[in-house]
Each structure stands twice: as structure tokens, then as C-alpha cells.
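The complex appears here minus one protein chain, its other protein chains still in place.
Right after this comes subunit A.
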Amino acid sequence: MRAAESSPAGAPSPDGDLEARLTEVARGDQAAFAVVYDAVSGPVFGLVRSVLRDPAQSEEVTQEVLVELWRTAARFRPDRGSVMTWVLTLAHRRAVDRVRSAEASAAREHKAALLDQLPAYDEVTEQVETRLEQQRVRRCLRTLTGLQREAVALAYYRGLTYREVAQLLTVPLGTVKTRLRDGLIRLRDCLGVSA
């Protein structure tokens, strides 16, 4: 799968290259794993931290995800999508699982806090490509309707279920489900994602 816009950030090596490295990882090549680590650890950590907020937990989950990547490298299915998509899917799922298991005890965040979307990072080490990718995604998020944008952001960046999103935005369940879908479809078209 390739993006229409030039190679997305966080992946210094093109996707095909990453796929070749992962094949080596599947055969137990630790040096190849270090290369894959360097390509994916930033996106994994950023995404996990966006969902979990807590730095220590984010680090822990990032470590779990990367070790899982090592463990299951042979299970990667190129016909289902790129390496980066696979890894970020693993990362998001792990982060969301952590949120849901901790949910009962955690106090619900204030709605306003939940609604602030792309966190503004001020790390000096922030990579330039990340900023470019962020601008592209921000621009495309602006083409969504307010409801589509809020629903997608709450589900993805905060790890909420669609039922929780519906409750928070006080809209019917079916509406949230369809907004998540047509919001992503619009985003897909704006970003020129093809698979």
C-alpha cells in the first residue's frame, strides 16, 4: 500500500525496505530489528502516549509493542497492509486495551480535555517529517465535519469505544458509527491513501 503524498514521516526507509528488514527480523536477525526499531519506535511511542497520557505507562506499553513485533514478525501479512500500518495497529490496540482495563478506576477526564485533538508537542528533538505529516493530517482533518472530526479523534487519540463517543457527544449510537466510517473515508480521500 502506498500513500499518494510523499513518503509519510517516521519511516526513514521506504515501506518496501521496512518489509525486507522485517523478513530478516522474522529469521532472528537482531541487527535488522534495530533498524526496524529506529523506524517505528517514534510513531509507536507518540501514538501510545496520545492514548494513555501517562509517560511511564506509555513507555511500558511501547516496550511491549516492540517486543511483540519481534515475537510475531513472522506473522506479518503484507497483503493486509504496510509494516507501519501493522505496527501502529498493534500499538493502538495495546494502548486501548490498557485504557479499558484501567477504566473502572480512572476518573473520567473532562470533556474539554478529551476534545483537544492533536497534542502540540514541543520537544526540540521533534523530527521535521513529523511536523509535515502533522500539517497534512491537520489540513485533512479540517475537511471533516465537526462531528466526524470529534468522533474520529475521540476514538483514535483517546481510545474511546463508539458508545462512549456517542455519550460524550450526545448523539445516537448509529450516527457515531457512520460518522467514524465516513469521516475516515473522507480522510482517506484527502490524504490520497490507497491500499
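Methods note: a residue touches a chain if its C-beta (ideal position, glycine included) is under 8 Å from a C-beta of that chain, and two chains touch if they have at least 3 such contacts; residues count from 1.
Methods note: contacts and distances are computed from a predicted model.
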*Name the absent chain by its UniProt protein name; which of "Lactate utilization protein B", "Oxidoreductase", "Phosphoribosylformylglycinamidine synthase subunit PurS" or "Regulator of SigK" is it?*
"Regulator of SigK"
*Given the full complex, what residues of subunit A touch the hidden partner chain?*
1, 3, 8-11, 26, 28, 30, 33-34, 37-38, 41-47, 49-50, 59, 62-63, 66-67, 70-75, 80-82, 84-85, 88-89, 91-93, 96, 118-119, 121, 123, 125-127, 130, 133-134, 136-138, 145, 147-148, 152, 155-157, 159-163, 165, 174-189, 191, 193-195
